[in-house]
Structures are given as C-alpha cells and as structure tokens.
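Structure, as structure tokens:
Note that one protein chain is taken out, while the other chains of the complex remain in position.
Read from first to last, the chains carry the letters A and B; within each, the first residue is number 1.
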Amino acid sequence: MAQFHLEMKVNGKAIALDIDPGLRLLDVLRDILHLTGTKEGCGEGECGACSVILDDELVDSCLILAPQAYGREVITIEGLALNGELDPYQQAFLEVGAVQCGYCTPGMILAARVLLNHKPKPSQQEIARAISGNLCRCTGYAKIVQGVEIAASIKETKEGVSRA
Amino acid sequence: MPEYSIIGKSVQRVDGPRKVSGQAQYAADLNIPGALCLKVLRSKVAHALVKEINVSEALKVPGVVQIFTHADIPGINSYGIIIKDQPALTNKVRFKGDAIALVAAQDEASAIIALSLIEVTLEELPPIYDVKAAMREDAPAIHDRGNSISAYRVKKGNVESALKQAEVIITGSYTTQRIEHCYIETEAGVAYMDNDLLVIKAGTQNPHYDRRDVARVLGLPMNKVRIIQTTTGGGFGGKLDISVQCFLGLAALKLGRPVKIAYDRHESFISTGKRHPFYIDYTTAADKEGKLSAVKVRIVGDTGAYASYGPATLLRAAVHATGPYEVPNVDIEASCVYTNNPFSGAMRGFGTPQMAFACESQMDLVAQAVNISPVEMRRRNIFQKGAVTATQQKLDASIGIGKTLEAAWEKALQVMPGLGDENI
Partner (left out) sequence: MPDLSEYYQPQSLTAALELLAKSNGKLIPLAGGTDIVPAMGKGELKANGLVDLSKLSEIRRISMDDSEIKIGSLTTFAQIETSPLIQAKASLLADAAAAVGSPQIRTTGTIGGNIANASPAADTVTALVTLDAQARLDSIKGSRRVLVSELLCGVGKTNIHPQEIITEITFKIPSTGSKTGFIKLGRRKALAIARMNLAIIVTLDNGKISFARVGLGAVGPNPRRYPVLENSLVGQSPSESLIDEFAIEAEREVTRVLGSRPSAIYKCEAVKGIARDLLKKMFSDSGQGVV
C-alpha cells in the first residue's frame, strides 16, 4: 500500500500527516483529525453534507481524495466559531430556525459563507442556487434561505469585524 | 390576540448552538478507541430458506474477530413494533436485504473481505412482489401466520342504497409508490458493556421500544439494557424501527468489547422501512350539486417482508379515507399484506398522504362531472361544526378546516398567476 505525505492547512492550522492516499478528504477530516462536524450523507456528491471550503471554494469532501488537498487550505464548520463566539452565519441560522435535525447544517452554513464571500447581498434565487448542492430533508429550505439573508445583513453591520 | 410571554414567541433550540458549530455528536461521530467495526451480510434474493451458513473461510481473514448468525441469538429472535415478526439475523430470507450474518472485525476493510467469504446455502422460494398475488389463497406464506395481516372496516349508513340513488358516481383506481425517508444521517451506533449493563448509543426515534426489543432478542432483562438516543439526523418515521440496535447489542454482549456500526446510503436504502405503497379502489357518489352522498373504498397496503407499523398505517388509512369531508354513507376496508418487497413502516402522515391523493383526485373528478370548481366542490362538503365523521365522531367543538381552505385559496390566488377563473 502506498503512503502519502499530506500537508495542508485546516481551519488555519498547518497539518502534516502520512496517510493512505486512497482516503478521501472526508475520511481524513473525520477519522484522523476528528473534525466530525463534516458529515457523510451519501458518499457520492448528491447531498452536500460533507461540504467544506477548499481555498475559498465549496467542495464535497467525499468526492476528492485527501492528497488532492495538498498545499491547500481547508475550512470546516469547526473553523467558524474559533473564539467561541458564533459567526454571523451560525447566528442567523439559529435565530430564524433554519436548523432542525442539523445534519445538513454544517454544509449549508459553509455554502452560505462561500456565497456571501463572493456576493455580499445575494438575491433569493442566488441563495437557492448556492445551496442547490446541499440537501435538507427537514426544513423545506425556506428558513435556510431566510437564514442566509439574515446572515448577509448581520455581516454587513459587522463589516470589518467578520473574519469572512 | 393578547400578548403572552411564551405563546407566540420563537424559542431557540436548546441543541441549536451545538448543531451550528459542528459540535453535536451524531451516532457515527462517536469514537470509542478500539471499537470493533460491524458489517452485515444481506441477502441478494427476496425469498429463500437459509440452509447453511459457512463462516470458516471468512473467520480466517486477519482482523476478523467473530461472525454471528441466527444460531447465535441468545433470546427470542424476533422483534417488531406491533408484530414481533422480524428476526435480527434470519434463517428465512423474506426480502432482498434481509440480514443473514454479522461480522465483527478490527477494521472496515477486513470486515468487507469477510462478508465476501461467507458461504450461504439457500433454498430459493418463489418471491411475491405483488400484493394481490400475496392475498391469493394458494399464495406461498411469507410468514407462518399467512400473508394478510389485518383488515380494518369503517362502515356508516347504507352505501349500496346511496349508490343507487346517486346522480353522479365516479370510480377510480389509484396506486402510490414506495418512498424512502432519506434522512440525511444514515443509521449508525456504538455499544459497549458497562459491567453487566449493555449500553447502546444510536440514532433512533424510539429508544424505549428499542430497549424492549433488544432485551427480548438478547434474552436480557430490561434493566440490563440501556439505549441512549444520540443526536439524530432526521427520522420522519423511518427511525422508529430497529435498524442497528440488535446488531450492536449482540456483538457487544457476546464479545465484551465496544463495537460500532454505520450504514452507508446504499445499505440504508436497502435495509430500512419505506412508505407503504397503496392500491386503492375508490368510488364516490354525489348529487348534481356536488354534495357527497357515499364513498366506497378498498385499500391494500404493501407492508413488504415485515409488518413494522403496517397495521397502524392501514388503520389510519381507513379512518382518513374520506378526507376532511362529510360523507353520510361510508364503506371502507383496508388490508395490510406481506410481500417479499422491502418492509414498509411509518412515514410522515402514516397512510394519510396516500389517501389524500385518492380522495382529493376523486373530489376533482366529481367537481368536473357536476361542473363546479374544485374549490367550490370542497366548500360544499368540508367538515362544519356538527358534522359527523366516517367513524361517527360528532365534531361539535371548533372546526378549523373551512377557514384553512379559504386561507389556502386566498394564498394560492396570490402566488399562482392565472388562477382564479374557477373561483365561482
């Protein structure tokens, strides 16, 4: 079995590991780094529960092998409330009731973050498109879309403070 | 409306902060160092007798600790919410996906290799996928008790004479499909022994029922089994049934070591309960004003290989077959039937969505026949104060459905351009 020396940044921290190169990024995050906020829902890119941010882009961590993240920066849900204070996305989702079972929530919040990084004031259609790779079976999405809108306004008022 | 301090106010979820920060631990997130990995060997055929299970080659795989079959069940090998008809590990296959053997290994890769090396000798039986075929007298029995589990009847007034006098009679046949709940979290759990206490942590909607069935299957007193519900990533009725609980309990008890299991999406689809497919024959009688005079409904629900919540689902179907409409004469029969399909159980609405599809379609067809709008058809028949339901309950307190209908119609006019011509 081959070995791969993986170096990447995860939530701002440099990581160096020797891994089996057949591991998906998801496996390394969950099983080795114990960052279990990233979920597996389908293992084939249909549900988006495993979404993470890779160099400012949203990816399904079940669809890429960990070595593909070599030299890159990964942000997981655990990387958001670093100082113990919830960030605008997390606050907004809580406030509006966009969280039910919570299993899709980390992926949804990361999708929202990527969207707002590129587009601070998105329309409802743009929000719907940005979360179109993330399935939720509880909410019917209306509250999630609302949550992203609220996050956008919280972010606006906090401009400069937000890490995003 | 007066202002209240609690009523009418949004309350933040207590588990919300943990969920938005990724800290909430679902079953598959639990990490017990040294826990063995469990994998289930599932049948690829739908109906068969298990003649022999040879695990000797599989046991030789490095990393494999133990392999369990029906012969290893210490208690009574059957569980189920309403009828105890589902074995934890079976000696008779009743659907594609029935559990035959359980592998405990040090890692997932060895467990998967072991699965491929277990030799199962089957005597295949003709599978029955169709409810009507399953109901025939000469159909092979999927369970000893026969294929028809239960039938429910709701009768009121005299349907035959109402049908004779009716000005409009509409008859339709409706079928609905099997549906997977598809909660985003697949089934998972861990188990370990705390001295002589078996502790199972799993994603479930039914820890108390789980406890009863696990104790029964493992031959343990109830006070030696503890089920802890982990944060659960959706259920929608699908996590009311036992999934991983007995496997976890069996392996932890027999091996005295911590164990862990997690289904992938494929296994979750194959092995867990579904929404019941319904086969509905629906006759509606009305006068020329669209006022309902009678309905005659025959419902068959395909509960698949195991009963699960099937009997209750079909009971609900019978009770709700008339929808929210007052019908003076009612003749409803609902049957719950075994087949060799995946088993069906509880899913949001519990048999009523299927009935709504048939009932509301019939309402549209009657409206068309008497030339009134679908919304007017409903106005003329909707439950009012004092109405008597199909089950003879007099609704003499408040009835909100009429208001709901008007509010829904108003909203529909707002959001659906082009609607409104029917508003007579």
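As a working rule, a residue touches a chain if its C-beta (ideal position, glycine included) is under 8 Å from a C-beta of that chain, and two chains touch if they have at least 3 such contacts.
The model shown is predicted, which means the values in this text are computed figures rather than measured ones.
Undergrad: With the full complex in mind, choose from A:10, A:29 or A:62 the residue touching the hidden chain.
TA: That would be A:62, which touches the missing chain.
Undergrad: Could you please point out the chain A residues that touch the chain left off the display?
TA: 1-2, 4, 20-24, 27, 43-46, 48, 51, 54, 57-60, 62-65, 67-68, 70-71, 111, 114, 129-130, 132-134
Following the convention adopted for this analysis, only the chains that are shown with their structure count from here on.
Undergrad: How many Å are there between the centre of chain A and the centre of chain B, using C-alpha atoms for each centre?
TA: 32
Undergrad: Show which residues of chain B lie in contact with chain A when the two form their complex.
TA: 10, 12-13, 15-26, 28-29, 31, 181-186, 231-236, 264-265
Undergrad: Once bound in the complex, which stretches of chain A touch chain B?
TA: Residues of chain A touching chain B: 30, 34-44, 47, 49, 76-78, 80-81, 86, 89-90, 93-95, 97, 99-106, 109, 135-138.
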